[in-house]
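Of the protein chains in this complex, all but one are displayed in their positions.
As written, the chains take the letters A, B and C, and residue 1 is the first residue of each chain.
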Amino acid sequence: MLPTKQMSVQLLRQAFNSSQPPPRMWRSHELKERYDVVIIGGGAHGLACAYYLAKEHGITDVAVLEKSYIGAGGSGRNTAIVRSNYLTPEGVRFYNESVKLYEQLSDDLNFNVMFSQRGHLTLAHTDGGVNTMRRRAEVNQIEGVDSRLIWPDEIKRLCPYLDVSDHPRYPILAALYHPPGGIIRHDAVVWGYAHQADVRGAHIHQNTEVTGIKVKKGKVTGVETTRGRIKTGTVLNATAGWASTITTMVDIKLPLTTIPLQACVTEPLKPFLDVVVVSGSLHVYISQTDRGELVMGASVDPFSSYSMAGSLTFLEGIAGHVLELFPALSNVRILRQWAGICEMPPDYSPIMGFTPINGFLIDVGWGTYGFKASPIAGKTLAELIATDKTPDLIAPFRLSRFEENDLVGEKGAASVGH
Amino acid sequence: MRTEQDTLITPNRLHPKEGEVIDRATTIRFTFDGVEYPAHPGDTVASALTAAGVQVLSRSFKYHRPRGLLCCSGHCPNCLVQIGDEPNVRACTRPVEAGMEVRAQNVWPSLKRDLLSLTQLGSRFMPVGFYYKTFIRPQKLWPLYEHTLRHVAGLGEVHIDTPLGEFDKQYLHTDVVIAGGGPAGISAALGAAEGGAQVLLFDENPTLGGHLRFTVPLDSSSTPEVSKDLPELLEAANQQPNIAVFTDTSVLGWYQDNWLCAVKGTRLFKIRTKSVVVATGAYEVPLIFDNNDLPGVMLGSAVQRLVHLFGVLPGKQVVIVTANEDGWDVAADLQSLGVNVGAIVDEREPNACSSPYRDGLVNAGVPVFYRHTILEAIGSNAVRGAKIARIDERAAISPTTTQSLNCNLIVISMGWTPATELAYMTGGKSEYNEECAKILPVSSPPGVYVVGRASGTHAVDSQIAEAHQIGSTAAAFAGSGEVNKLTAQSSGTLEPRRTSDRVCVPGNKKRFVCYCEDVTDEDVELAIAEGYDSIELLKRYSTISMGPCQGAMCSMNTIHLCARANDWTVQETGTTTARPPTTPVTLGALAGQNMEPVQTTPIHQWHLDHGAAMMVAGLWLRPNHYGDPAAEAMGVRERVGLIDVSPLGKLQLTGPGVPELLERIYTNRWENLRVGRVRYGVMCNDEGVVLNDGVCAHLNDETWYMTTTSTGATTIFEWLQWWLQSGWGEGIHLTDLTDVYSAFNLAGPQSRAVLEKLTERDLASKAFPYMRIRSAKIADVPCRLLRLGFTGELSYEVHCPSGYALHVWEALMEAGREFGIAPFGVEAQRILRLEKAHIIVGQDTDAMSDPLSANMAWAVKLDKPDFLGKPSLMRISDEGLKQLLVGFKMADPDVVPDEGLQIVEPDADGRLKIIGWVTSSRFSPTLAAAIGLCWLPPELASQDGAPFTIRIDGHLKEARVQHSAFYDPDGERLRM
Amino acid sequence: MSTSKTPTKLTPLRSIAQRLGATFTEEQGWRIPEVYTAAEGEITAARERVVLADETPNGKLLLEGDHADSVLMDALDLGSLQINEGSDRIYRLRNDIFFMSTPPGREVRVQKKLTTTSAVSKQFVTITDITHGRAEIRVIGPDSQELLSKVCGLDFHPSAFPNETAKQSSLAKTTQLIIRRDIGELPAFSIIGTQSLGPYVWDTMMEAGREFGIVPIGRAALAALEEE
Partner (left out) sequence: MLLLTCPNCGDRNVSEFRFGGELSSRPKDPSALSSAEWANYLYMRNNVMDAQTEWWHHNAGCGLWFLAERHTRTNEVIKTYPYAKRNA
């Protein structure tokens, strides 16, 4: 069935005869005996991969297995920042492709993902911080990404509520200004990809948890789930925070430690914050949604855990740091806090592609920077599955790099990027 | 007393009543949207406005429909106002203050005539999730549309010049916390206190009593008056010394191991308790029908709050819509106040109603309509009538029986849903109870209990009895820690005050499920039909319960609608996750008093008094320069300078095991370091990454004195403690002396001449060679002297006990006056060390750099048996370096590349390829040249003088590799 | 070491005391505030509310070693102490770590005695004089527990923090050693941490104590309180 006509046309039809049921965004199917490809994890990465497998490689006999509802993991818990102003050339090139895909994603998916390229500021509070921002600005410019170092007067113009006066502890010396960076409606990315993958024949199975992976003579033969067994020769692990719990099913250890990342949201306010603001040393980032809420997050928790309960320590810390940057917000109220989990690799760079087990592929190591890579990760892994070759763009992120002592330098700047 | 003038200004104010919380003797004034209104101390903004007849308080988020009081208990969004520079204030709980400036939010041009409500005309094209289906193409137009969307959305305003308020925090420790001070809460507190426990009792209202403050006791005689239970409970609580009461205090959240957070105005409490009793009561559930959001449609408890607490009657002609005895309570209550109860509309069969007030009301001529419900609230800006009709068991409306009743107040009393966010945060489980149509808590982790309406118990006497026993159970658990048998939730005394599960009455206008986000029942159906069927997907797509009320008013109804549309049971439908905070809390309260630790050296004041520009280095504040860093650097080269290096990490290692430890943690060799000698060393982790560098001196036979970088001091101290406590600590003690000694580096050709004036110690190189340590009295103070060479000049680093710091510093400055001594800061030090090509760990190296690549191969002895990082460094040296840190000099001395710039090489088709980057660079006043350190490919870095290009502002500037130090390459000046 | 010409030692809180208008005196070579406003007012504040005093001059010794307890037994016939328990101003912080507080100036002699004892008994114990490395702020008065509960998460209720107890914990986001050593009936706590954080901790405590009417007190008032 061709992708539905203009979504806005469907909106009009809906307006005039609401009796007729609207088309379902994704259908529920019986679990087939066999699929060509099984993708574990119904988040933005898994669904994007299913979409690109169908759209660009005609592979449609695909099952996306999600243990809860689609987008229940990291995809529904992140603070929806999209940017490409990374440190290493490999990182910048990779994320720049992702931003380009995001720029036409609404059109591709026929679903407005509300990508708001409003500009992204990373503040520097020390000389060392300024040098790191300059390093990123220069690498970005050389790699064709719009980023530059700006000084307090321009920072104040872009973000009037920011306190650029001389703080004793956290003076704002400069900022890395990245105009293409911004925020997006993260759930809409999940729903858009799910819709277009479903329309092209992929089966999305919610409330279906993988409990085992069958391997014979070093090759994947099938998976066991809470709704029955599936035969397949290709399994992609796209479970991010839970990546290690899946990979142990094929007796492989990964260089990952799962740590909670918390965030919170305030009551809706009239618009006053037009850019995304991130502070390296204060480990805080903040943006204002189109509905007027401030969405705020910080660095990962101080200790590893799979618990998504959240802590008071996080709320206290982020409130103090946000008021350090925006003293006018002391009367703004927090409405809700939540947490996701991030699997942190040693070099803050993803781990994608082949593993020693034939047919078992991984799309993991996404730390605190996974959502912004969803389109390009899905696209490159779809190409890898279709061609059985690693695309150049993601060659630096192979699992074997740790054994080959060829880590990616993204951790070099050591400041936690968001 | 009510004066004539009063009745004009406040038509809805009743005569004084027993139990009201206002002080009628005093009248204060405040403004709402510029109009002045009277109020009494104790009034809330909402009660004062209602007294004056104001009904419309705000406009709804999406359609900008007029909104008035609904819950009057701070849970719904309808009374959100701006007060001064505080946005999103709940008018119904915020006490009035004289001179308050209250303004409506998100209205244009005004609350009365809000043109933004014209969006309703297009509501047909704005169903749930419409923004996902619009403005997809052309992409260019999206920012314009988004701009308008943003300016229509949002509620309160943040003023740019809002002052940072005064906030603080307090930790509390207790045996039992009671969250909620209603009858169940007070009773549980009494039970726990009588069990010998220390009890903290929290209640969000100004006074204890919960719903007893404004409701009619169920089983009393026909003339309702405020319950007699309350005074007894309050009296008992007052007598009990173990109970500390906190009113106006909301318990915001439960966190692991019974860690609670509560807020009272500008103070945040952080409470560690052994057990917690949740007595947070229940929310009254709204009914969904046409125009159910019209001002004048109010919940029964809201009307009773206004009447009994503030003596305000929101409407003279009332229609009561109910499904249980609550409606009849309110009717009797209003009837006794002389209000004209126009009708009681009860959806049940006549025999299902067991209200004790039924006969009284019927005899008083109040019309009763059984098996009826409300179809529509009639009116545009406020209620002027109610359309009702008969319904059959399948909730089908029989159109012929519709009739309209005149009224200006519609009371909704369809039942309650437990307020259990706090209970479920603890991991407590819930189950849907068919009998009372409520989702009730059925299990809680040890030390967590739920009582009263929150657990589903409705009758006051059952609440009191149960809660008292659970209170003593909680105390027992707090005392002994073992789980008492009675942890099962409320037993048989559960009196099934049933909540209606007919949540929605069909109609043809707009029926609101979620007041905050303007979500209608049609939106819910459409969303579920489109595939957003699970309760979590439905919430995220429709944004139901994501507004200011966080589900208090809409969760229960949404679950019923979702179950019905999916044909699931309520239990299968489930609930969304309960998350702190239970009520919104300000950033200021969460931040509390500003506590950002700052470390200063003992002579910090001297620096400020002498014009130092300070900089932040980790937690330290240090002098960056005293006005002219270049001159300061030249001063050290030509004469003598003094720098405060007190933040340097200083560790003492004692014991026979130290030599072997040094062998293991440093990359170079240590065992032949004789007493009095000092050696530079580099520390790596097992990945071979440079962690820290510094010197270590052999002070006397079993004492070593190690320095680390200032920002690395704490981490290295903890890192060393780990190695010592996990197997390598035999015969070693480690003590942090960082702050015991202040350290001043006296550097320059005249440094010896200066120091000789202050000590008898022979400072000549023969007696005190380079890289040696000596004890010496400097200006009568016992110090440690080290001859080091970070700046490249003859220099003596004076480590003196911190109490003598100012004395020694001033003595050195005084002794140096004749030699033209001047203080120098970090900036000058950076120039001096760069002229010597000395690296700074953390600036020239980063979290991936190894010592071999950082050109410190001379400090790495791979023939040592083992040391931290050796296997990785062996591998790196076998496989060859990927990049090398090396010195460079700019071809053009006037071009000083900023640190962080990239080193590039155009490839075949002119694209720039990054081959390295600049870590350090300065203009050297001594050499009149632009010098620096950078990372380069080894093949380029290994050719002394090789040219390469740095990209500066888009242009490629030439630089040349320089292997030798830029200044005194052979280090003669150090050894003078 | 000749003390005649030895210069005066300054505490890290000196600039603050100057700013608050203290007059100074000298005690055992340390320059410390004698009085800020008037001794009587400062004594009353201590008795009725809460006050801060700069007691940095108190001697501070750190004993490390698995046999530290036996050295203390031999040298000062100290009985065995539980963790966090103290007697005669000697506190056990860990099996292998003791903290000793001495009146100003007395630390040198005590250290010498301990060093010789451990040398004689050939037990590997390290005794370090860390007096110059620590700021010591004394919090005295009936409101001291409530003030401390605004900056530190420990339970200061007498049942949890009895007299002559020493606990290390985070206070105002810094690591501090907190020792309860009452003055007669008056609860009193010593806050001992690295001297570079002294000014920050003092300022934070003064700010947190404003609601109690906190004031600084000098040597005169403190001596009077301790004599009663």
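Here are a few things to note about the model shown:
Convention: contacts are C-beta pairs under 8 Å (C-beta built on N, C-alpha and C of every residue); 3 or more make two chains touch, one makes a residue touch a chain.
Fair warning: this is a prediction, and the values are worked out from it, not measured in the lab.
Contacts of the undisplayed chain with visible chains (whole complex): A, B, C. When the whole complex is considered, the residue among B:Glu393, B:Glu671, B:Asp866 or B:Asp970 that touches the unshown chain is B:Asp866.
The hidden chain makes contact, of the residues C:Gln18, C:Thr116 or C:Ser169, with C:Ser169. Annotation: of B:Thr31, B:Gln256 or B:Ser480, B:Gln256 touches the absent chain (contact as defined above).
Within the complete assembly, A:Thr257 is the residue of A:Thr257, A:Asn358 or A:Thr390 that touches the hidden chain. By the touch rule set out above, chain C reaches the unshown chain at residues 83-84, 93-95, 97, 153, 167-170, 175. With the whole complex as reference, residues 255-257, 259, 272, 686-687, 718, 721-722, 725-727, 866, 870-872, 874-875 of chain B touch the missing chain. Contact between chain A and the absent chain runs through residues 242, 244-245, 248, 253-258, 302-307, 309, 311-313, 343, 346, 402-403, 405.
Operating definition for what follows: only the chains that are shown with their structure count from here on.
With each centre defined as the average position of its C-alpha atoms, the distance from chain B to chain C rounds to 34 Å. Centroids built from CA atoms put chain B at 23 Å from chain A. Residues of chain A found to touch two or more other chains are absent.
Contacts with at least two other chains are made by residues 169, 270, 595-596, 598 of chain B. Remark: chain B residues 61, 85-88, 106, 124-125, 127, 130-137, 139, 142-143, 146, 149-151, 153-165, 167, 169, 253, 255-256, 259, 261, 268, 270, 522, 526, 529-532, 534, 536-537, 540-541, 543, 546-548, 550, 577, 579-581, 584-592, 594-596, 598, 615-617, 621, 687, 842-843, 846-848, 872, 875-876, 879, 898-902, 904, 912, 914, 917, 919, 951 touch chain A in the complex.
Residues of chain A that touch chain B in their complex: 6-8, 10-12, 14-16, 18, 21-27, 68-72, 76, 89, 103-104, 106-107, 110-117, 125-128, 130-135, 137-139, 142, 160-161, 168-171, 185, 187-188, 191-192, 206, 266-272, 290-292, 309-312, 315-316, 318-320, 322-324, 327-338, 346-347, 405, 407, 409, 411-414. Interface residues of chain B facing chain C in the complex, by the touch rule stated above, are 168-173, 270, 272, 593, 595-602, 604-605, 620, 646-647, 652, 654-656, 731, 733, 735, 737-741, 779-782, 801-807.
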